[in-house]
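Please find one structure pasted underneath; my questions will follow.
Note that one protein chain of the assembly has been removed; the remaining protein chains are unaltered in position.
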Amino acid sequence: MVERYSLSPMKDLWTEEAKYRRWLEVELAVTRAYEELGMIPKGVTERIRNNAKIDVELFKKIEEKTNHDVVAFVEGIGSMIGEDSRFFHYGLTSSDVLDTANSLALVEAGKILLESLKEFCDVLWEVANRYKHTPTIGRTHGVHAEPTSFGLKVLGWYSEMKRNVQRLERAIEEVSYGKISGAVGNYANVPPEVEEKALSYLGLKPEPVSTQVVPRDRHAFYLSTLAIVAAGIERIAVEIRHLQRTEVLEVEEPFRKGQRGSSAMPHKKNPITCERLTGLSRMMRAYVDPSLENIALWHERDISHSSVERYVFPDATQTLYYMIVTATNVVRNMKVNEERMKKNIDLTKGLVFSQRVLLKLIEKGLTRKEAYDIVQRNALKTWNSEKHFLEYLLEDEEVKKLVTKEELEELFDISYYLKHVDHIFERFEKE
Amino acid sequence: MVERYSLSPMKDLWTEEAKYRRWLEVELAVTRAYEELGMIPKGVTERIRNNAKIDVELFKKIEEKTNHDVVAFVEGIGSMIGEDSRFFHYGLTSSDVLDTANSLALVEAGKILLESLKEFCDVLWEVANRYKHTPTIGRTHGVHAEPTSFGLKVLGWYSEMKRNVQRLERAIEEVSYGKISGAVGNYANVPPEVEEKALSYLGLKPEPVSTQVVPRDRHAFYLSTLAIVAAGIERIAVEIRHLQRTEVLEVEEPFRKGQRGSSAMPHKKNPITCERLTGLSRMMRAYVDPSLENIALWHERDISHSSVERYVFPDATQTLYYMIVTATNVVRNMKVNEERMKKNIDLTKGLVFSQRVLLKLIEKGLTRKEAYDIVQRNALKTWNSEKHFLEYLLEDEEVKKLVTKEELEELFDISYYLKHVDHIFERFEKE
Amino acid sequence: MVERYSLSPMKDLWTEEAKYRRWLEVELAVTRAYEELGMIPKGVTERIRNNAKIDVELFKKIEEKTNHDVVAFVEGIGSMIGEDSRFFHYGLTSSDVLDTANSLALVEAGKILLESLKEFCDVLWEVANRYKHTPTIGRTHGVHAEPTSFGLKVLGWYSEMKRNVQRLERAIEEVSYGKISGAVGNYANVPPEVEEKALSYLGLKPEPVSTQVVPRDRHAFYLSTLAIVAAGIERIAVEIRHLQRTEVLEVEEPFRKGQRGSSAMPHKKNPITCERLTGLSRMMRAYVDPSLENIALWHERDISHSSVERYVFPDATQTLYYMIVTATNVVRNMKVNEERMKKNIDLTKGLVFSQRVLLKLIEKGLTRKEAYDIVQRNALKTWNSEKHFLEYLLEDEEVKKLVTKEELEELFDISYYLKHVDHIFERFEKE
Partner (left out) sequence: MVERYSLSPMKDLWTEEAKYRRWLEVELAVTRAYEELGMIPKGVTERIRNNAKIDVELFKKIEEKTNHDVVAFVEGIGSMIGEDSRFFHYGLTSSDVLDTANSLALVEAGKILLESLKEFCDVLWEVANRYKHTPTIGRTHGVHAEPTSFGLKVLGWYSEMKRNVQRLERAIEEVSYGKISGAVGNYANVPPEVEEKALSYLGLKPEPVSTQVVPRDRHAFYLSTLAIVAAGIERIAVEIRHLQRTEVLEVEEPFRKGQRGSSAMPHKKNPITCERLTGLSRMMRAYVDPSLENIALWHERDISHSSVERYVFPDATQTLYYMIVTATNVVRNMKVNEERMKKNIDLTKGLVFSQRVLLKLIEKGLTRKEAYDIVQRNALKTWNSEKHFLEYLLEDEEVKKLVTKEELEELFDISYYLKHVDHIFERFEKE
């Protein structure tokens, strides 16, 4: 993982220490289950918990010899707990520990993401409301379309992120499954009761049919979800980048005091944070495909997924966490230039009101095609000159015949476009 | 789309005719809503429905001139419905029609997939039960691990496909949203009531905040889900390919009478269907990334997603449908060689029972490490000779001291590994 | 393949008829080689060529029975050529025909792409020269940086496309390999001499070590190259989309007479062609990954690559061809608004000249840091007001001490930024 995008608390989940700690938790949940079911003496779990230590150095040293990380861990802990080592890892296969611990990590990571995403939603909701009635030009194809409200734009982001909250909740659910079912998932050496109890201590559910591992469709779902969240942030980032361009300048991402835009051009305030978010979303997308390829493991498992997951799990969760935290800061502190928004609406000299004119002409009895031709004719004139669209319409003989000056002027009114904004916001308040 | 993988009814969804028909449905739902709300005269919808025809040739011809497909369609229909053309497409932007019709198609495609997937589940459940107590060797890393049941293997596929049913239901829900909200999603020229009514006629819900289009995170979710289903099928296909290899030959995919395996080697029965499924899953994965890239459209939309979707929507849904139908046939009709499965279990001369020996030795008082060393020692001897693992154990001095012959022999029992299989199946019956 | 993006001559390469014709060519090259080497009677090839017909219907019908396309083709042709059928496909395995024919198709497709790409280069070179000295603002991060020439921008595209020409030539070379080496590549039933001769008739080289097929790293290289070309076109398309946005409007893609920008907003001229190119590049990227996955076929081959290639080869080559042809048209006919370019340079009121001021202050003896602080201070003032950067500098006490008014004014000169443009162009003329 790239150091500069690693933030606590997500970062702390992925240390070697944290990994071994999760392994120990799983092992202890199993001995506790054994105790509970009377299969081993009472007190074993408590004793192991007291004596076992997470000694990363030691485990690594043994691994050099065994070339197998769980065997090394079990031997390492074994050397600390004396007689109780007989009950430690009893009946388990490595993947019982690894995969269950994996789920713990992914659930935990998911919760951190979820919490940050909800905070992001709160900020989006607040900012959307702040600019609820701020007119801005809506753009399609990068070209001015019709006026809308800046708050509505932000509400769109909010709405997408709320969907992402639900998806993320679902994704966490998807990986909330562990397995203590032995080498090929048939519980040969450890009965289902032990799995059920042990997993319940850990807040997980038993995989209905495991192989040696938890099936990887769950993880693919999780990673796909993360990539969708990231792409939603990318959408926001791309929008802000557009709005910050010199010719538009309606929004600027926060610019830290002392920050330098360029080593060469001191005047520059560049949307580098949003560009970074754009790039990071590319990485998030990149993690989906290997996760999908991991699904078709051979037979009761091969271990090809493991090397992939050493990259993808820590990198994807940390990268997305960084993205959410960063996007939250950007949206919370971005500078919104309402004056400039108003000015930009006027750039096309009234052309953005063309559809209203079209509909008015139809209302007056023209066919759609007739109306369209008239409007386009005057629109093209406006486009190629300095005169206002309204002026051309007022001069147009055909228009004159059908519409009065007052009627025409009435059509050039921004508030017409914002009249349903409150209604759209209300749809969320109802929930 | 590749013709040979196009099957009805999925195929029929994606004809030009079907597309225009959906557009017309959307337009008529809107005029019906207008009527209902008293905004246009009663009877318009009925009249248009009677007079409008889907004339693909005509629409294409007009499009050559307009370079815009919806404009061409509206003009084309307009030419058939006389005066009513004033009410047709009134207040709408192209994407109101396109995107809502898109959702209709994706929902419909999703339902076809869902139905076929449920049938696949039925077949999987049946086959799993048929082989519930058929012993087979479980393999990890392609190497024999411990015995398990073939039915359990198939139950694993079933379990994954059941998850996929749920995911697909969710994915359909995700795309069940239309939009009749105008050029930039602010309902400037068509009030929210019209959208609500019109969409309800079509079985869709209003997008809470649309831009000119329905946000593309929904479609990315849908496509991701399809790729996950495909990868699950790939997992089954890869398993069968393994089981059909000459040295294993436990399962064979159905081989049609008259079919020829090879133009050169007439004896060959190749798992080409499962290989095809493997390849098709690669294509399904390929469609995810463009869908994720489609999310970050510029401002209130750019149209870059559209060309992508012309490939991805028809190709992904048709390909997956082909995969499900084909996989269903393969699993339903595959030849399972139970005799060969039993023979293969014995290939390692008892080594697959090694963990039981290990646990017995621990039970007898050895530490895990001591037991492990003894077992591995005898295992390696067996591996390198023609003698049975049990024989070596019976000769081992250290083993002899701890375990009787009877006890040892008891450990080499396949039924031990199948004892929880019924329990695992029951977990599904409860649902 | 999506019909609307299928253009001749590329399209014609991928018909069923063309495919069978290539198969026949390969078969005939082999019989001709046999004849040449005296292994079959003289005249066979000539006779087969005269009697064999490409009867798509017939081959398809036989395939329904055999479930194997090459077997069906061989039987079909066999039924037309009487006795000579003994020599037809003699000693060959299906893949000898399929894979060699594949290479023919890919080489042919590559050449069509190459030719169109070279034409695109010609257009780029011409347009670059046309606007060689047209000043425009260079933008980094979407923010004005320093003036440059529009011709230089286009020359950058040209330079990238020239690299792509070289890459494409290389990619064609990479797939110019066939194989007539039998079922597992060991020439068991057909000697290397036959392969060598037959392939030379077809303009191909023998694969140094084939399995049943030509190794798929060649095809992956080819597809990666196509995706890189596509991304280069995407870069141009994205640039034009930016330059066409309402606030910038320096360039417009060609707008057909009669074309309608929007069904709702008749004034709109949207860069939909460039947006389409952007979307198509996403598809081209999508084809890379399955091609890379195709490399690791099992043993001497499995057929999983084949279904992938049924999509990818026709779709990728046709899509890219469409992209090149379309991009050529866009660049050739785009409307360049030189006046607007000049106006836009002035938008920041002189700030784009800030680095020159910085360097002048350093020249006058300040440290970089001192100079930077002065420039940034005045830049920020300019940014936040209506006054020109030069005016602020002329008022700045520290600046005044070091630089005269004349010296300062001299720094605000666009030609300074274009002084090396000729030199950059010359670097290409030398070649």
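Structure notes:
As written, the chains take the letters A, B and C, and residue 1 is the first residue of each chain.
The rule we apply is simple: a contact is a pair of C-beta atoms (placed from the backbone, for glycine too) under 8 Å apart; a residue touches a chain by one contact, two chains touch by 3 or more.
Values in this document were obtained by computation on a predicted structure and should not be read as measured data.
The chain not shown here is touched by just one of A:M39, A:M80, A:L114 or A:M283, and that residue is A:M283.
Checked against the full complex, the candidates C:T134, C:T211, C:Q244 or C:T382 give a single residue touching the omitted chain, namely C:T211. Mapped onto subunit B, contacts with the missing chain fall at residues 137, 139-146, 241-242, 244-248, 260-262, 264-272, 275, 289, 293, 344, 347-348, 351-352, 354-355, 358, 372, 375-376, 379-380, 382-383, 389. If you put the missing chain back, the residues of subunit A touching it would be 1-2, 4-5, 65-68, 70-71, 74, 89, 92-94, 182-183, 189, 241, 256, 258-265, 270, 272, 275-276, 278-280, 282-283, 285-287, 289-290, 293-294, 298, 302-308, 310-312, 315. Residues 74-75, 78, 85-86, 88-91, 138-142, 145-149, 152-153, 155-156, 158-160, 163-164, 167, 170, 174, 182-189, 191-192, 208-212, 215, 217-218, 220-221, 224, 227-228, 231-232, 234-235, 237-239, 242, 278, 281, 285, 288-289, 292-293, 295-303, 355-356, 359, 362, 367-369, 416-421, 423-424, 427-428 are the ones on subunit C that touch the missing chain.
Quick note on the criterion: only the chains that are shown with their structure count from here on.
Annotation: the subunit A:subunit C pair of sequence copies touches via predominantly the same residues, more than half of the used numbers being shared. Superposition on CA atoms relates subunit A and subunit B by a rotation of 180 degrees, given as a multiple of 5. In terms of their C-alpha centroids, the spacing between subunit A and subunit C amounts to 32 Å.
Centre to centre, using the average C-alpha position, subunit A and subunit B are separated by 24 Å. Shared contact sites, meaning residues of subunit B that touch two or more other chains, fall at 74, 89, 182-183, 189, 278, 285, 289, 293, 298, 302-303.
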